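Every protein chain of the complex appears in place save one, which is left out.
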Amino acid sequence: MDNQSGLWSFSTRQVVYGAIGAALYGVFSWITNVIPLPAAGNVTFRPAVAVLIFFGIAYGPWVGLIAGLVGNTLGDGLSGWGFFWNWSVGNGLMGMIPGLAMAMIQDYRSGRSIGIGIGWGALGIAVGMLFASLTEMFVGGIDLSTALVGYFTPAFIGNLVVTAVLLPILMVAFAGVTSRRGR
Amino acid sequence: MLVAWKYRPRDTFIQRLDPRARLTFLACIILAVSGAQVWDIRLLLPLFILTMVLYLMARIEWRDVWRAWAFILFLVIFIVGINGLLAGRGGPTAVLQDQSAALYKSPTLHIPFTPWSITLTITVVRSFFAITQIVRMLTMAILAIPIPYTMDPSIYGVTFRRMGLPDKASFTMDLAFRFIPTLGRDFMITVDAQRARGYELESAKGGVISRLRRLAPLIVPVTMSAIVTGEEVIDAMDLRAFGARQRTWTRQLHLEIKDYLFIALGVAILAFFIAVRVLGYGEFWVPEFWYQLAQ
Partner (left out) sequence: MKLSEEYPLVVENLSFRYHSRPELAIQDVSFQLRRGELLLVAGASGCGKTTLARCINGLIPRSYRVDRAGSVFIHGKEVSAMSLVEVAQVIGTLLQDPERQIVASNVWNEIAFGPENLGLSTQEIGERIDQVIARLNIEHLRGRDTFTLSGGEKQKVALAGLLVMRPSILLLDEPLASLDPASAHEALAIFRSLADEGSTILLVEHRVEDALAARPDRLLYMSAGRVRYLGAVDSLPPEIDHREVKLPAPWVVQRVHQTQPTQSALQPPPQAVAEGAPLIEFKDVSFAYGDGPEVLHEVNLKIHQGDLIAVLGPNGAGKSTLVKHAIGLLKPTRGLVQVEGVDTRKMTVAQTARKVGYVFQSPTHMLFAPTVREELAFGPSNLGYSRDEIEQNVVASVAAVNLTGLEEYPPLGLSFGQQKRTGIASVMAMRSMIMVLDEPTAGQDYANYTQFMEILCGESGEDGKSLLTANFAATLFITHDLDLAVTYANRVILVGEGRVVADGPPEQVLRDFELLQRYRVRPTSLLRMNLDLLSKTGRFLPAEALAVYA
């Protein structure tokens, strides 16, 4: 809750919220693997992504990176799916890039802040998922069109929709929490 | 539904290995397979067998792991499937100029409501490429799957510390593990609390958007209470001098000969695959008899 400290500082604060973010992202992702969720075509939705983006925006790039990287790995681990390093890194980027916008946001309730949030969220999703999809060409030996059509597009659309719907709700709620106890 | 980590102490060679050795080995293999871009099944198959042996040595109970397998197999089929459909530019060069005879030619399918239509042709080359792909992917998956089942959650922190990460970053791992069961329980309580208010997750009313919105009553309380908790955890850790000095990690790790050998094996495999590539071998390869199938 203190945006004064530098964007890249790494203190107890980043450790704690990095861990909490990772645990939340892991648990929520795992739950969406258990509880059925809305799906349209081959676009499946992972609501946890909104939480990841939110942690990036609220606590900066380090927290976003850890939450995505570790969180995704934990999620796969909990589901017992082994380890897909390129998707974990992709998720890391997806949380880290919105983190760069942390300093721009003071009042989490304002329409402007929410706009910034979704904008940077979209950027993060694009970069993160693009990285994961393209590396999949080397890992899975798929070709470019498969990577873009089969992987990137559904992931991007799904995550973007989730973020656009849930991120504003989280930001408004967070504004409430901060109004209670600021440092 | 309790969030349980799947680790169980077992007295196996794999679990007696030093975690650093195991992670290094995993990294080497992943690099060797996906980095070096070796596509010759004659090189991949032995590696596949090796990882399979290691997997069996881990002695993971089937009832624990079958879901994982189901997922992996689905993934493999999915990838190979769409790749077969969409295959065109990119990928290993051999598949690129694929002039080989067709094993099977599907009737032309018209995609409804679109001018497009596709004919699925499975050629000799492409079919064997699929097989090679499956072997590659399984090699990596089989090696990764056992990790969560066979690696004690409480040693990740010290493992990464000993592998060179700074104190704080390493401890983040341990802290994350500590929060997982708590947050899982909080989520379950929240589900009950909202159901007591007439909330029904199952009710499939409305489109995707409204159904996603209906998740807010579950996601928001869990996330926000975790955030409030965080503020106090920070104080608690500062008051116990976290990050004030170079940390001691009481949990000891010992690299023994077997560990060094294991690491050496991984590095050797990696070096070999790179060498093969540098020397210009390891291209995608199709056995002669496979061409016979086309006749």
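By letter and in written order, the chains are A and B; residue numbering begins at 1 in each of them.
As a working rule, contacts are C-beta pairs under 8 Å (C-beta built on N, C-alpha and C of every residue); 3 or more make two chains touch, one makes a residue touch a chain.
Model, not experiment: these values are computed from the prediction.
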item: Among B:D11, B:D192 or B:E288, the residue in touch with the chain that has been omitted; value: B:D192
item: Touching residue (missing chain; options B:L239, B:I257 or B:L279); value: B:L239
item: Touch residues of subunit A, complete complex, unshown partner; value: 169, 172-173, 175-177, 179-183
item: Subunit B, residues in touch with the chain not shown (by the definition above); value: 153-154, 174-175, 177-178, 181-182, 186, 189-190, 192-200, 216-217, 220-221, 224-225, 228-229, 232-252
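Here is the rule we use: only the chains that are shown with their structure count from here on.
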item: Distance between the centres, which are taken as Cα means, of subunit B and subunit A, whole angstrom; value: 18
item: Of subunit B, residues touching subunit A in the complex; value: 1, 3, 5-6, 26, 30, 34-35, 37, 39, 64-65, 67-68, 71-72, 79, 82-83, 86-92, 95, 129, 132-133, 136-137, 140-141, 143-145, 147-149, 168-169, 171-173, 175-180, 182-184, 187, 201, 208-209, 211-213, 215-216, 219-220, 222-224, 226-231, 233-234, 237-238, 242-243
item: Subunit B-facing residues of subunit A, complex; value: 1, 10-20, 22-24, 26-28, 30-31, 34-35, 37-38, 40, 45, 47, 50-51, 54, 58, 66, 70-71, 74, 77-85, 135, 137-147, 149-150, 161-162, 165-166, 169-170, 173-174, 176-177, 181
